[in-house]
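My questions will all concern the structure given below.
For this view, one protein chain was removed and the others were kept in their places.
As written, the chains take the letters A and B, and residue 1 is the first residue of each chain.
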Amino acid sequence: MQSLISRPVKRPEGEDKASGRALYVADLPKKDFLWGRYLLSDRPRARILSITLPPLPPGYSTVSGEDFPASGRAHIIKDDWPFFAEGEVNYIGEPILLLLGADAQVLHHLLNQIKVEYEDLPPVLTLEDSQNKKEIIFGRNNYFTEYKVIKGDPEGAFQKADRVFEGTYRTGAQEHIYMEPQGMLAEYDEGILTVYGSMQCPYYVKNALLPAFGFSEDRIRIIQTTTGGGFGGKEDFPSLIAGHATLGAYKTGKPVKIILDRHTDILMTPKRHPSKISIRTALDSQDRILGMEIQILIDGGAYEGLSSVVLQRALFASTGVYRIPNARITALALATNTVPNGAFRGFGAPQAYFAIETHMQELAQFIKQDPVKFKRSNCVDYGDSTLTGGTIKEPVMVDELLAKLKEISGLDPYKLPPREIKGSKTRAYGFSLFKHGCGFTGSGERDKIKAVVKLRRNADGTVEILIANTEIGQGAHTTLRKVVSETLGIPFSRIILNNPDTSRVPDSGPTVASRTAMIVGNLLHRAALKLKNQGTVGEEITVEERYAQPPEIVWDQETFVGDAYPAFSWGANLVEVEADPLTLEVQVKNFWGTYDIGVPLDERIAEGQMTGGISQGIGYATVEVLQNREGRFLQQTMTDCLIPTAKDSPEIKVAFVNNPCPYGPFGAKGAGELPLVGAAPAVASAISNALDLLVRELPATPESLIKESKRGEQK
Amino acid sequence: MVKAFYPQSLAEALGIRAAESVIPFAGGTDLMVKFRTAPGAPPDFKKPILYLGHLPELRGVNKIPGGLRILPCTTLAELLQEDNIPLPFKSALEEIAGPGIRNLGTLGGNLCNASPAGDTLPFLYACDAVLELSSLQGKRTVPVEDFILAPGKTSLGEEELLTAVTFPVPVFKEWTYRKIGTRRADALSKISFFAFTSQAHKKPRIALGACAPRVIRSRQAEKEIYERITKRDSWNFPELKVLGEEYYGKLISPIDDQRSTAFYRREVSLRLIAEFLYKTYMQTREEQ
Partner (left out) sequence: MIIKCIINHKPCEFDTDPTKRVIDLLREDFGLTGVKEGCGEGECGACSILLNGQLTNSCLLAALQLQGREVLTLEGFRETEQFRILEESFAETGAVQCGFCTPGFIMASKALLSENPSPTREEVRDALSGNLCRCTGYESIIKGVLLAAEKGEGVW
């Protein structure tokens, strides 16, 4: 039965978006501003010997790293990423300087005349070269981070093993292709820097600018503008663009606008980490899993940025939904001279789940069991221990998810039809089972974010939500208003929620990690409960609520022992694929997904999150090719850096299974990343079944499939 | 610098073409991207453009005895609406880009852009299309395979404009058009393949795009392959693939690029040829 909260509500900002009235950063009314255009590195690794500028007309100037009053480093997690190259460049696309001026055409011509003299240094361009230490470009061994997790007795498990099965799985880079390219508008007025822009995390931007300028908190103000998609791509990089734009405003005294054109956005912004994951499984004589050994390598690019946390999530997701009694997992984030990689919906989990789900399907085929049955029978249950020695604290609804899949697809997941030949094509089904930890990985909420929310009831009875979380298309500003409206028992229309302005709102944390609905929503729910019974009618009152770690969620960030996440959302996917054995072209015909996200806060919005994430997962598995050769992407423009079109997309049917979670408002759990995590493995599994080929590499393009089929032919 | 010429007639356009160094501009869908600079700034064409897209003398489709005469500034969308355009050609046209681009892009533009992956080309090559080039001096005709010289290069003279594309329309018996694109819409071709047999000409006609610097068409291969197919009683797919490879193997010279690999292009185009040769073989069996 559908919970009341799940009933859809019209998005307040929807009409402005549909009518073209909503203003994105590029639409902000023109004042007397300067454009900022980048001079970017075209070498993967080099020392800058000299930069020769053409004569600059009056009103045209440049800024670079030395112009920052305090620090030229962008604070992400560490302070390793310079706003501008510091005498040396470490990737193609690294900003060297920003050219400022009023006329876009003049700037374009001036930029083309700038001459840079480089002294090339030997670059490291692939994961393998980095791991093999072809050159050392970071630290002693090119490792940004290295983790190890051991559960039980993996050595013993492999000694006892009757058989061992192994496979190595690879995933490529993926570009977000949010439809709105990145951009910022910065002003410096009366000692205060103000930034308007497309972003997910206003306080991340503020906290990156404070150490750069050495200003006090009240002198930097960040205001999010209507943002056209983020998906993680606007988690970290906006801090850099904001730094560039504010520096320009600071130095010239004029507003500076940076709007990336699409091919610059593709060139210079972070991508999903490419990965190489090897899994070895020890089986006993009854074909039961004794243990696993997993090695995870991710390509961090030139600067560490968010790589350590991406690696952590990949690590904790590496054994998927399965009960693995003994395991040894090693994980490395390696440095290469390519664009620094960063957050993208899933954040290490899509890579891990492609590997584990594909491995489990292959393992099932190896021991001649039905893959769906095999996966289900090895799935964790309520009370089981996790990889890190935590506990599954909620009912595991996997049977309900499978039953729901059967209901919406008309197919029994346990009796999937085998590969069928239809004319010149073949058709087959694929399956995946997955979960995603909700909220920031590990102790992030407790130790780093320390979220604060405020609610203010105005004299007229309206209530304003004061949080730093952003509406980026995912519907957060609708669902969070619903939480407050339902809790207070006042009409939705009386709840105010504006795009965050750091001068008005507290830091409730970033809009990432599937935390907004569950963590921030729950804080707002508690604040609303407080507010309900306080204050007098006709008087203004503000209440505050701070994050408190539930005492039963125990985690040691040093040893990685305990509960890495307070809760998990779950999903099961069934996919039908049609393949052409002649050309190896593949089309996803139908996609069915069932999900446990606790309780959907708005069914229409939740469904939109599922179909959107599924589509990105389908792209990740099929058409989204992003290849790096000699440090440069071969796919440089929207023509080649592809996402699925309407004609590439199947009919998608989605349904939810309710499983209220005590840590989220009205039982809600995280939803944003979950659908992408399971989609690609399900598609890969279907392709594998349709063509009777191993699919161990994403994207599974016809070019990679034909190589695999040729390999098969030779046997 | 004059940035653009807006002629009132074809005659005026030819006069400008003779007097000035200009870039002929029809729909602009290739040119506006090729010469673009930055948002907020116009493209940098380096020469004036000569706009032709509005001239009624350059738009339209006319029936001629046994065939069609298409005027070059006819848009791809207009061609799709035309009853006289044969279905096999429409199959190629409807897979080009997306609706917005098809409303602007023209047949002449696709030809003069001379991309190895031009999607109108395999059909025109297979149907022996002939192009009419005009200048103040008069007109001349050139077969499409002599018009396109290399990627991006045509034999269009500095004082000439493309003024018509004509081709005989056969009665199609068997035909196959396959575009292997990077995705299902808005995609550039990795391989474009068009082949047919007609009532009058039983020999297969085969044209293959995006697998070499220019579209591949070999009348000699078609003739000899057909002779060998008819001479023998039974053929299977692997044998036909070997046969096709014997002739086309050395003509196909694909590259690795951001869209595909040389290996894929070679292997799959040979498969597509084999598949069509199989259709041809089955057709000859039927007729016996």
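The definition used in the following text is that a residue touches a chain if its C-beta (ideal position, glycine included) is under 8 Å from a C-beta of that chain, and two chains touch if they have at least 3 such contacts.
Keep in mind that what you see is a predicted model, and the values were worked out from it rather than measured.
Although one chain is omitted from the display, it touches the following shown chains in the full assembly: A, B. Interface note: of A:473, A:678 or A:702, the residue touching the hidden chain in the full complex is A:473. Only one residue in the set A:226, A:308 or A:685 touches the chain that does not appear here, and it is A:226. The missing chain, though absent from the display, is touched by one residue of A:44, A:123, A:154 or A:181; that residue is A:181.
If you put the hidden chain back, the residue from A:238, A:612 or A:678 that touches it is A:612. From the options A:61, A:145, A:330 or A:637, the residue with contact to the chain not on display is A:637. Shown as candidates are B:101, B:149 or B:212; the residue that touches the absent chain is B:101. Contacts to the hidden chain, counted on subunit A, fall at residues 8, 10-11, 13-24, 26-27, 30, 176-181, 226-229, 231, 261-262, 472-475, 604-605, 607-608, 611-616, 637-639, 643-647, 649, 651-652. Panel shows subunit B; residues 3-4, 6, 25, 27-29, 32-33, 36, 39-43, 45, 49, 51, 53-54, 77, 97-101, 103-104, 184-186 of it touch the chain omitted from the view.
Quick note on the criterion: only the chains that are shown with their structure count from here on.
With centres taken as mean Cα positions, subunit B sits 42 Å from subunit A.
The touching residues of subunit B, counted against subunit A in their complex, run 37-42, 44, 98, 178, 180, 182-188, 257-261, 263-264, 267-268, 271-272, 275.
For subunit A in complex with subunit B, the touching residues are 35, 37, 104-105, 107-108, 259, 261, 582-585, 587, 623, 625, 627, 634-636, 639-640, 642, 644-648, 702-703, 706-707, 710.
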